[in-house]
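This view holds just a subset of the chains, kept in their places.
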Amino acid sequence: MLTLRDPIHGFIRADRLEAALIDSRPIQRLRHVHQLGLTSLVFPGAEHSRFSHALGAMELAGRVYDALAAKGGGLLPPRRTARERRLVRLAALFHDAGHAPFSHSAEELFEEGLDHEAMGGRVLGTAGVREVFARHADETAPAPEEVAELLAAGGGAAGAGAEDGTADEASAVAPASASPPADRAPVQRLLAQIVSGELDVDKMDYLLRDSLYCGVRYGNFDLDRLVDTLVPLADPETGAWGIGVEAGGVHAVEALVMARYYMFTQVYFNPVGKALELHLNEWLEETGRRWPADPGAFLEIDDVTVWAALRASDSAHARAVVGRRHYPLAFETAEHLSADERAAFARLLAELRERFGHDLLVSHSAKDPHRMGASRVLVRHGDGRLEPMARASHFMRHLGRIDRYRVYAPPARRDEVARAIRERWAG
Amino acid sequence: MLTLRDPIHGFIRADRLEAALIDSRPIQRLRHVHQLGLTSLVFPGAEHSRFSHALGAMELAGRVYDALAAKGGGLLPPRRTARERRLVRLAALFHDAGHAPFSHSAEELFEEGLDHEAMGGRVLGTAGVREVFARHADETAPAPEEVAELLAAGGGAAGAGAEDGTADEASAVAPASASPPADRAPVQRLLAQIVSGELDVDKMDYLLRDSLYCGVRYGNFDLDRLVDTLVPLADPETGAWGIGVEAGGVHAVEALVMARYYMFTQVYFNPVGKALELHLNEWLEETGRRWPADPGAFLEIDDVTVWAALRASDSAHARAVVGRRHYPLAFETAEHLSADERAAFARLLAELRERFGHDLLVSHSAKDPHRMGASRVLVRHGDGRLEPMARASHFMRHLGRIDRYRVYAPPARRDEVARAIRERWAG
């Protein structure tokens, strides 16, 4: 039993297989991938890596599993050594193993059209990792394929794509993630939701962790209360099992949603952090950098290698990042553009690009505050009655989607850009 | 006014000069020097840099100054813009600017016999820094020379050398730091003690900060209470002013001392952390690496450059650090060797070295839990009577000096080394 200290959870304990995997190359690599990319350049305390987040998610996965198992009517075996429990903890440990340097979210930089989830699967298939699994195999130890499968299921089951604190979203609309296949075992679906879903351990851990390290309090919510009220519920319409919540936990979920909302608006979508990220992206593009599709090569790159290259570069964009001399903000839209406004602004941008070309750096920060509706999260009342969360919480549905453009330009052209936009955009 | 978030102090505020200096090369470089060297390989949360510690020390310097000024009978002007106040804040900001990569303490690696304090002074003299001072000069703005002078005074005044969380001490006995020259202005001496002394802001900040990031509670003490009871006191024997404490604060000081004691025994002198540091030292030595005496060149090296070199190296020691495959512990002495025991063990080590040569890695962790006696810290009772802290606290003098050797050896020779020591060492 390995015991580690953690600022959020106090102690994190790992069994032998887990300890050996923590020691493996892909997880150790996460020590050199900042959890919040370039955010520590804005919030100095935010120097933490995806490594401690991965440990925290693993720890929480065990806790959430136990809470669900205690109420699950036999759906999940309540033993600490249950195969299902070990599986979900390992999936949580590896859920970010495919992350690019600086937690970079630009999936299009992956070779062969991969994304970080696919890379996570590849990483689990490397010889080093397989060897660790083989060495510690026992009756209830999961195989690496099972872990990869659960992580893949997560993306689909949640209908949401992976949660990513720092990422702008490419598309404003959730993918029409077809209802999950009926033949997927209910247990599998439940386990997948623990790692990736509306009430997953990823969110729970990163909100508390990022909040602490940033020195803000936006991300606080009542973790104990929330976990305590989680319950597996079968959707009466589809029959599918999912993570629901008892009526007494509705406010705890609301607080989680608000915490996430504040962290996005105040930290993850911070205008300075976004500017630095844009310069990083420009530099990545101009140097033609790609995240390798080969997992062995992929594991060689992390923040250290990229930062070393940034420093060595003559590129103005590289110097902007290293010296934190980003383009100033020329314009930002309101925080909650409607779909029409968004489309209109996108058209405006297309025209501006013709005039200003590469002098224009544009960030599009978009995020739904939650997807309780699409994900059909249910609430169970004291009398057994089920109600969709989106209805049980009277204000959650009023939380507007964050959808905002920001336009940056070189100091010399900033005012010109600002004028050009204001002439044609009222907001 | 620049406002930054901080996990320890909530908000940290900087005036224009301070903000510009925070932005300068030497302070920004500290983002890439881990506060606790390799400790994050043992305590995963401890990923923080000297940058946030420098900000925290600056913030605290202002608070301690205000507390002293409020009681100082005119010794220190109580205005927020007082030159003395600005000076002590800047000294705190720069107090670690000369730190080598991984907060490395092996001063002998500096070229030209420099140490990190001397380097701090050089850094303050670089053109970039001087230019910032010049640009923001006003009536109460200190000059860079004054800051350097205060930092230099600190080392002497405190009779202690700089406090360094992770460093083993080269010598077991405090330098016979002659009593401070009588001609040094009392204010200067007081200000110097704020930055470097028994009750300095360096200690206050790093204990709280390291404790939080490590996820331990050893380093907690009652900061508010401590600062509240600080008072400038003139030593009746020497006439020199120093930072003392009101009787109501004795227990707060005891708690600070205990916090420091625990952090050293549990975190800073952790056996795994020490082993990794030994391998790092071996690699530095075998590669003939030196910290440049030229401040411009010095500012180019930090954890990123060293880590990149470590990775690229074929050295067994480099691989030990990068892969955290350190030599196992073969033997450790008791935690509180007497001077005689220490000398005896040193002799034993000399003999062992002949037999085992470079297979022996030895750490010597030594630290006085406090130097309240040597530093003549005073307590003021309600009736005005002064008493040395070393007497006012009835147990502080019983806290034994930490003085412990640890011997590590390659796995294949570990048992042999262990036997060889146990045959001749009883403890």
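Chains: A and B, in written order; residue numbering restarts at 1 for each.
Everything that follows uses one rule, which is that a contact is a pair of C-beta atoms (placed from the backbone, for glycine too) under 8 Å apart; a residue touches a chain by one contact, two chains touch by 3 or more.
Quantities reported herein were computed from a predicted structural model and do not represent experimental measurements.
A single sequence accounts for all chains of the complex, and while 2 copies are shown, the assembly in the file contains 4.
One rule holds in what follows: only the chains that are shown with their structure count from here on.
In whole angstrom, the spacing between the mean C-alpha positions of subunit A and subunit B is 37. By the touch criterion given at the top, residues 4-8, 10, 23, 28, 31, 40-41, 43-45, 47-49, 51-52, 55, 212-216, 304-305, 307-308, 311, 324 of subunit B touch subunit A in their complex.
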